[in-house]
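Worksheet: the structure to be examined is printed underneath.
Complex shown without one protein chain; remaining protein chains in place.
Up next is chain A:
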Amino acid sequence: MERDIPTYSLLLLIVFVMIPFTIAYIYQLGLKKDIIWSTIRGTLQLLLIGLILTYLFDLSPLVGIPIMLSVMILVATFHARKKGKELPYIFITILVGLIGVEIIVLSMWLGFGMISFTPEEVIPMSGMVIGNSMVAMGLALERLKSEFEQKRGKLLAALSLGATPKHAAHMSIKKTLNAALIPNIDQLKTIGLVQLPGMMTGLILGGVAPIIAIKYQLVISISIFSSVSLSAIFISMVMYRFFFNKQMQLLNLQDIKKDG
């Protein structure tokens, strides 16, 4: 059974938008424009994606899937790179990281027969993995930068005691990974207790039996968890090196030569 929401009731969503809009108006939050603009923009974006997806789902999987995955990875790379624009090779590193994560996850899904190679399954699931990996890389980059800024003295102390950059940075990398992974660990701990995860909610609404919805949710949750970990580890392990020069001296963020 396929459920659908009638178009006229969708239009009534405007009532919901009116609530924040009225609040913004009464309290003069200066957000009226933002609320209207983001609602219109969001609606248009989703409509567009709906159209594109309908078109891609009709294409052969061997054409549609690579196109959509490439677009998703490129957009995610452009977005995540903003968090590390001071660092060299940031674009290519994130790009390689996201492609790697997607290849690993996709091979697992297909290899173990968890999903089939159809756009309907590969694209939304990959989207979740890529989106979460993008956020994790951004978080890791921000944290890495602030760790190197704040722990400068300790890093100098470690180097002056004879530590290699890898040794000296160990503590900062540990903190970075902690910060990047803890939200996901917490999410995994409370999954289903606080809120039903989005994918499961969607499947249940679409008429799928809860137990099947949970199976999908498990696949996606664990895939997200491991790809987020992989992304954060990858980006930290590659990027910390640029904070040092070949003479094992610590550089300032503004002195890190940007040649990437």
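Here is the rule we go by: contacts are C-beta pairs under 8 Å (C-beta built on N, C-alpha and C of every residue); 3 or more make two chains touch, one makes a residue touch a chain; residues count from 1.
The working rule: contacts and distances are computed from a predicted model.
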{"item": "Per UniProt, the name of the complex member that is left out, chosen from \"ABC transport system ATP-binding protein\", \"Carbon-monoxide dehydrogenase medium subunit\", \"3-isopropylmalate dehydratase large subunit\" or \"Methane/ammonia monooxygenase subunit B\"", "value": "\"ABC transport system ATP-binding protein\""}
{"item": "Which of A:P6, A:G30, A:G111 or A:G153 contacts the chain that the document leaves out", "value": "A:G153"}
{"item": "Per the touch definition above, residue among A:P6, A:G30, A:G111 or A:G162 touching the missing chain", "value": "A:G162"}
{"item": "Where the missing chain touches chain A, by residue", "value": "153-154, 156-164, 167, 171, 247-249"}
